[in-house]
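All protein chains but one are shown at their positions in the complex.
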Amino acid sequence: MTAKPDTATAWGTIAHLGTVELFTPELDGSIWFFTEILGLTETGRRDGSVFLRTYDNYETTSLVVTERDQPGMGPTALRASSPEALDRIERALGESGHEVTWIDGYAGHGRTLRTSDPDGHETDVYYDTEWYDAPERLRPALKNQPQAKPNRGVGVRRLDHVNYLAADVLANAEFHQQALGARATEQIQLDSGKIAARWLTYTQKSYDVVYTEDWTGSTGRLHHIAFATDGREDILRACDICIDNDVFIETGPHKHAIQQTFFLYVYEPGGNRIELCNPLTRLVFAPDWRLVTWTEEERKKGQAWGLKTIESFHTHGTPLV
Amino acid sequence: MTAKPDTATAWGTIAHLGTVELFTPELDGSIWFFTEILGLTETGRRDGSVFLRTYDNYETTSLVVTERDQPGMGPTALRASSPEALDRIERALGESGHEVTWIDGYAGHGRTLRTSDPDGHETDVYYDTEWYDAPERLRPALKNQPQAKPNRGVGVRRLDHVNYLAADVLANAEFHQQALGARATEQIQLDSGKIAARWLTYTQKSYDVVYTEDWTGSTGRLHHIAFATDGREDILRACDICIDNDVFIETGPHKHAIQQTFFLYVYEPGGNRIELCNPLTRLVFAPDWRLVTWTEEERKKGQAWGLKTIESFHTHGTPLV
Amino acid sequence: MTAKPDTATAWGTIAHLGTVELFTPELDGSIWFFTEILGLTETGRRDGSVFLRTYDNYETTSLVVTERDQPGMGPTALRASSPEALDRIERALGESGHEVTWIDGYAGHGRTLRTSDPDGHETDVYYDTEWYDAPERLRPALKNQPQAKPNRGVGVRRLDHVNYLAADVLANAEFHQQALGARATEQIQLDSGKIAARWLTYTQKSYDVVYTEDWTGSTGRLHHIAFATDGREDILRACDICIDNDVFIETGPHKHAIQQTFFLYVYEPGGNRIELCNPLTRLVFAPDWRLVTWTEEERKKGQAWGLKTIESFHTHGTPLV
Partner (left out) sequence: MTAKPDTATAWGTIAHLGTVELFTPELDGSIWFFTEILGLTETGRRDGSVFLRTYDNYETTSLVVTERDQPGMGPTALRASSPEALDRIERALGESGHEVTWIDGYAGHGRTLRTSDPDGHETDVYYDTEWYDAPERLRPALKNQPQAKPNRGVGVRRLDHVNYLAADVLANAEFHQQALGARATEQIQLDSGKIAARWLTYTQKSYDVVYTEDWTGSTGRLHHIAFATDGREDILRACDICIDNDVFIETGPHKHAIQQTFFLYVYEPGGNRIELCNPLTRLVFAPDWRLVTWTEEERKKGQAWGLKTIESFHTHGTPLV
């Protein structure tokens, strides 16, 4: 995983995760969850979609929620690190035979390059973006913060990562590594040699996107999206908020062995799995980070402090199949 | 401070602090502060007063807020540990020459014995009380908790203590010790021998009421009331909430040397000083606890971790004089 | 559960839990665990026993550890609230037909009344006690604290509670209620009507001793003893310390539904189950607290945030049978 600063797909070509779109059959319930429980701010509604943001996002939008018959996910949008980086990505995708189209931006983004990963998850890349300008009532006390911290719900800081399900984990991970400049930081390798999951980063966070094997043969599905909290105590507080508001807790709180993230998994009322995550101050700085591979044997030990992985973690994805 | 279980004013005669009444010239602002910032629940309005409760109070009311020209305080109500204890307090007050009257209870209390401390702070004692029955939307997930934890603001657990200003600290402290069975746990003694502040408890919390010297010659004034949070992180979160909502922070967060409480002092919009406090799990269990006396020299070191006591801490009380 | 201040066994007769003795077949390992992992301080060794203390204990000793072939427990010592209270307990035990003997105190205690609960757990009561005087190197910065906070391990604050196994939960709980003045705060009642567990308190902590049904027909066994930490973060930190030091984590961290305690269960090297617990600032103040009864149906929901109770929690006790 040597840094390749002179190639089109070097690490650093993508600056960070921008937005994700979720589908929900229960629009009101989902919006209640994201605003009242997680503490996101609704910034507007357009064409059947609701636009939401976390308090520390310098851009306008973190999450787009759209009503559909089934839960699931729409496009993931990534911000390129420069206009030139966006062009290089276009060329790299073209040269490697991926179909690309230019679309009008949404969610505050400028012109946007749309492609999809091999599994069919739509993937957008943009550079131009609208910076968030908080209205008076949401103005923060500190000028280095885009918005006042929410006074309701968990008050999550940012959209942290997306965990896709895919039939072929390796092919999809390599798409992010080769075409988009992601680095692989950790993975699960089965005794058969097959890669069952891989964690990838565009940043110095230890992961921004994850691929986990979809055992159902379906494509384009979502395992979960995650929002980062300020600290672990926000997740413990979230647990109490969830039980008092009938939000289903699937598992947690606990600490992942892989990536060491402190986690809580819940289902939003539309059925999508949502993670609240906190990595403490852990970051991956080594430009030549050595990919950590976990074996089946090691995975049997469960999570970091011994919690066994819950069965539904292997069976629940959206859309449901 | 030996336990005196067979006398009228033994420790244990008062079970705990019940309610406090605050006066405010800015009723709407004060109610906004207590509900939106601290996360108290309003339970009703009657005769110009607003009734509020913290989420872990088994009784109906923690705080009564009443509009007045000036900030300041009304009665403090204490719950006796039994009907017999209430009678014993009546006798003890009578024998020691304190005026008492029986009044109708308010704030969910039954018949109430009203007296006042030597400085003129009205002090009520009651035994019969209404247990809180949460309405459907505030019903908790856990049956050993009276109410769902608030999903907005700090979400304070309980009214923790009252800090009175008084011309004669010792006389007032001894009133609580002799007539009401309080124990003194810590105090400040000036080089002159004068007691400048004393901390008193009815429970195994290290203090429930405090007297601090009022340098103005006024009587019946309030230094602050305090609400306990679940943990210290709730106070750190409160700091961010306060600055983003223009709530004035007077001092903190820091740890008191005396009593070791983690603290934050703010002013509610009506002008009363409010403390958010957290003692961690510290409790005083010794039935023969040895009163801790702090000297002027020791107080000069500032708070536990070195913060100097802010000047306004010695000058601001309500009503303002 | 009305307070009965005029009877020998009124609540308040016992002031607090003093010490517990544990047996271990691995003395060195157990002492390493209590000092290096939990951060207790060893104060001396005598007659094959090692004396240990938590940093916020005003008495000299919190825990006595003694080498034996099997893990398990020796006496639990309770401090009476006054010399008169100790006498009243002697009378009450005698009148109710319990055998009592006076023994010389150990662990810094004066003359001690020894009896046992119906299940055979030795129970000591004392009033006279030695206050801890920290040696120079352990002297605290704050004079209201008995000892400097440990700079190694978890740094637990106090011995918090003892959970006994007993063939007949109700009989043993009633012994504490009737002879020793404990209050019952929560219990589990099976559909058959049988009480399967009961939580009892002498203080305003919500429990000091617990009885859980022993399914093996053995007597005098231990389920666990618990140490309270300052905050929840100390328990999360403890998790990392445990895995890096090969201390077995049985279950947690999570929050109990019953009593709402944040918990972690580990086994010390001698085989005894040890809980690290944190109740936040939760206390039980009502003198007429209404016993909370949990049904089988309610228990099936698992712990507060959904964790299922681990099987070994129902099968592991010491000594092993």
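A, B and C label the chains in the order they appear, each numbered from 1.
Just so it is clear, a contact is a pair of C-beta atoms (placed from the backbone, for glycine too) under 8 Å apart; a residue touches a chain by one contact, two chains touch by 3 or more.
Just so it is clear, the model here is predicted, and its values are computed rather than measured.
Contact with the chain that does not appear here is found for just one residue of C:103, C:243 or C:310, C:243. In the complete complex, the residue from A:35, A:145, A:178 or A:245 that touches the missing chain is A:145.
For chain B, the residues touching the chain absent from view are 232-233, 236, 239, 242-243, 249, 251-255, 262, 304-307.
Along chain A, the points of touch with the absent chain fall at residues 2-3, 5-6, 10-13, 15-16, 56, 58, 79, 81-82, 84-85, 131, 141-145, 157-158, 186, 203-205, 228-233, 257-260, 278-283, 285-287, 289-290, 292, 294, 298, 304. Within the complete assembly, residues 36-37, 140-142, 148-149, 151-153, 155, 230-231, 233-234, 237, 240-241, 243-245 of chain C touch the chain that is not shown.
One rule holds for everything that comes next: only the chains that are shown with their structure count from here on.
Listing every chain that touches chain A and chain C alike gives B. Residues of chain C in contact with at least two other chains: 232-233, 304.
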